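Have a look at the structure below before the remarks.
What you see is the complex with one protein chain gone and the rest in place.
We call the chains A, B and C, going by the order they appear; numbering starts again at 1 in every chain.
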Amino acid sequence: MADLSVRFAGLSLRNPFLLASGVWGESGDSLAGAWAAGAGGVITKSIGAVPRAGYPNPTIETYERWGLLNAMGLPNPGIGEYPREIEVAQRAGALVIGSVFAGDATEFARLARRMAATGVIAIELNLSCPHAEGFGTEVGSEPEDVEKIVRAVVAEVRVPVIAKITPNTSDPAGLASAAEAGGAAAVSAINTVRALAIDVHLRRPVLAHGLGGLSGAAIKPIGLACIWQIYEAVSIPIIGIGGIGSGQDALEYAMAGARAVEVGTAVAFDGISVFARLPRELAGLLDELGFARFEDAVGAAHTRV
Amino acid sequence: MADLSVRFAGLSLRNPFLLASGVWGESGDSLAGAWAAGAGGVITKSIGAVPRAGYPNPTIETYERWGLLNAMGLPNPGIGEYPREIEVAQRAGALVIGSVFAGDATEFARLARRMAATGVIAIELNLSCPHAEGFGTEVGSEPEDVEKIVRAVVAEVRVPVIAKITPNTSDPAGLASAAEAGGAAAVSAINTVRALAIDVHLRRPVLAHGLGGLSGAAIKPIGLACIWQIYEAVSIPIIGIGGIGSGQDALEYAMAGARAVEVGTAVAFDGISVFARLPRELAGLLDELGFARFEDAVGAAHTRV
Amino acid sequence: MVRYRRPVRTIVRVTDRVQETPSTVTLRFPYAPPALPGQFVMVWFPGDDELPMSLSYTDGPSKGITVKVMGETSRHVQSVAPGTQVGIRGPYGNRFDLSPRRILVVAGGSGAAVLAPAAEAARARGAEVTVALGATRASELLFRDRFRAMGARVEVATDDGSEGHAGFVTTVAESELARGEFEAVWTCGPEVMMRKVIAAAEPLGVPVHCSMERHMKCAIGMCDACALGPFHVCTDGPVFPAERLKGVPDFGRFHRDSSGRRVPF
Partner (left out) sequence: MVRYRRPVRTIVRVTDRVQETPSTVTLRFPYAPPALPGQFVMVWFPGDDELPMSLSYTDGPSKGITVKVMGETSRHVQSVAPGTQVGIRGPYGNRFDLSPRRILVVAGGSGAAVLAPAAEAARARGAEVTVALGATRASELLFRDRFRAMGARVEVATDDGSEGHAGFVTTVAESELARGEFEAVWTCGPEVMMRKVIAAAEPLGVPVHCSMERHMKCAIGMCDACALGPFHVCTDGPVFPAERLKGVPDFGRFHRDSSGRRVPF
């Protein structure tokens, strides 16, 4: 049986499948549930400085089994209340990574410090939410901003800092390089892809917020391309995200350059038991292909090109 | 029966469904075939200065019915030979729009002049091919470049110039505004989305070129978002592209702001007869929803938000 | 197990609007997907919110919801006229187990909305149904006549004593439990009420099923808005056997607001 454990950026995980931020991540019991189901680690909902209700419903729209559009609007209880939820998950044994979002470097640093105090094993910076209201675009779409934010956070906390990169850019590798320059221990990619649904009967966007972010199978090829380009640009480890719903999907990400992966939308389509199925499928596939360890597959597709 | 004819940018089309560039567009007979099937107009393969073989196979990968990945590598016979093909299509009565691609403004202008000489009703500038080798990114990913190229072409030709915008950007509306500033008569969006497929058995990318571009149903929500944002930013007409395979898809694009649409991947999945079905479906839907003319639906989803 | 339910929205037109009580209205609309008593749909009132609503009519192609004024959106819903377009997705969630032969139904507030079709289905299978129906006053007794018409015995409680027992519906439920030999209790209403019902039924060994409500956004088990202890009301519920709720400290005490913050009831 292939060894699924992964070590990178000072982390040591039983398998490479992390619960993606924003899914099952608002309550500590749910984080614990994802861990109990088999996740290698769980990432919290992105937490801000103050409680935030998010956008009104409708907040989601789905496309058959291949995609999901959402504009939740970053609802979260705020960093004041949230540590209680993390504690619940930690008491259940879960390895928790704390995700935070903010509008500028100073606020990011302040939030990250408070998040780090909860004992999370790492912090993921949500630099990329495509539907958070910034100054027109996303907080993480300029390399200078990314570098500045990462640098400010790294100066403030001891745990590894993971910069989550947006796909809504002409140059994901440039953003990842900026994160590396800022001192990030790892980068993760991708967040959702900016998208929209229109209802022709009602002559209006379906989501209350209008624009949203696409996730699920449809964005797997987009995520893979980002990982591929980032892998060629940075030497820090990469976490792959986007449309992962099978062991093979995860292995594709690994071969493109990912050392771990996050799983979001598959939870909606297949239930939380997806975290039991994914490691099983991955181990079976690695055995079939002759890999003794998952980590041996990382970047494997780059060597021949 | 709802009126499907559209007029914009000096063009007058029997229906809003254009054959997208790169599909059935290498030979004059095929362009004529798409016209005969019912397209409102046909756009040529993107033509360059000299013949270009494109990338070796594999050049495509498909995902069920929801997506297609390609890296053709802009094969084309070159502007020297291609006018003969356009002539064949024109003799069959087709309204032909000429697509051109180049590496800089001067070459774009030179090509566009030669293309205009064939009697095409408009010129579409392919600023956005995600897999053409430029200087790292795409030729059309910086607003300044877009404006410069469009300006150079507009100075050179009398026919309307359509700037085709890439989705691989943080700010599609900014690119469209740049095209408008440069004098474009219209913008079209989107080209394919940068993407990748990995084969885990072979440990390599599937496409010979590695990176490719995603098209088909999966990118419809992404295209709609681009059209939405562009509509709010420019006053020139917009042509919607991306995953259109039904009359309803086209109407969603219209309500998001498109005056016409282009259809590519649906030709592979449904055959060229899709150009007979689409106008029929659209007319039926418009009747059902009480629109007398397709043009009345343009931008309809913006009025309530 | 394929959990996926096609949650694509269907835009339908409201065909009928029935004023059930001064604060409650039923909307009927054509929606073909089959549904079972206990399940809910997400109802989009365009321009307003999208809300989880139990199906108060589950049979056949004409479905129905019954909406009580609670806040802004539900107040607007009261004036929705036939012909209005609404978006429906679902049905979601689980259903009542219809196998018990003697059932006590305890309904408070808008709880009768989900309990009426369940009671109807149980009656159709020949079960004996007793309903303890509570409201603030007589005019607010939801579906009293519908329960009677299906052949259920209806015992009423009103806060102001304008009909039936003056006081809590739980008092009525307790005395019914004391008298009858029920195989099951179904309840929906305020959680304090449901807790009392459980407290009364438990010593008698009568299993209780509660239809729960939590703030909902996705309804497909993803966003975590409806988290209730280790459960998600949208996919693990809305109907829960009382034993599953016992270990959940929030039950009857806290719910979560739109931001995910725990707030006391």
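In the analysis below, contacts are C-beta pairs under 8 Å (C-beta built on N, C-alpha and C of every residue); 3 or more make two chains touch, one makes a residue touch a chain.
Bear in mind the structure is a predicted one, so any value in this text is a computation, not a measurement.
Peer 1: What shown chains does the left-out chain touch?
Peer 2: B
Peer 1: Of the listed residues B:59, B:141, B:177 or B:192, which contacts the missing chain in the full complex?
Peer 2: Considering all chains, including the one not shown, the answer is B:59.
Peer 1: Among B:204, B:220 or B:259, which residue is in contact with the omitted chain in the full complex?
Peer 2: B:204
Peer 1: Touching residues of chain B against the unshown chain: what are they?
Peer 2: Touching the chain left out of view, chain B contributes residues 22-27, 29-30, 32-33, 45, 51-54, 56-65, 68, 70, 72, 75-78, 81, 199, 201-202, 204, 206, 208, 264-265, 267-273.
The criterion applied here is as follows: only the chains that are shown with their structure count from here on.
Peer 1: Using mean Cα positions as chain centres, tell me which chain lies farthest from chain B.
Peer 2: Result for the farthest chain: C.
Peer 1: With centres defined from CA atoms, tell me which chain sits nearest the overall protein centre.
Peer 2: A
Peer 1: Measuring from the mean C-alpha position of chain A to the mean C-alpha position of chain C, what distance in angstrom results?
Peer 2: 36
Peer 1: Counting only Cα atoms for the centres, state how far chain B is from chain C in Å.
Peer 2: Their C-alpha centroids are separated by 51 Å.
Peer 1: Would you kindly tell me how far, in whole Å, the mean C-alpha position of chain B lies from that of chain A?
Peer 2: Those two chain centres are 32 Å apart.
Peer 1: Can you tell me which residues of chain B touch two or more of the remaining chains?
Peer 2: Answer for chain B, listing residues that touch two or more other chains: 304.
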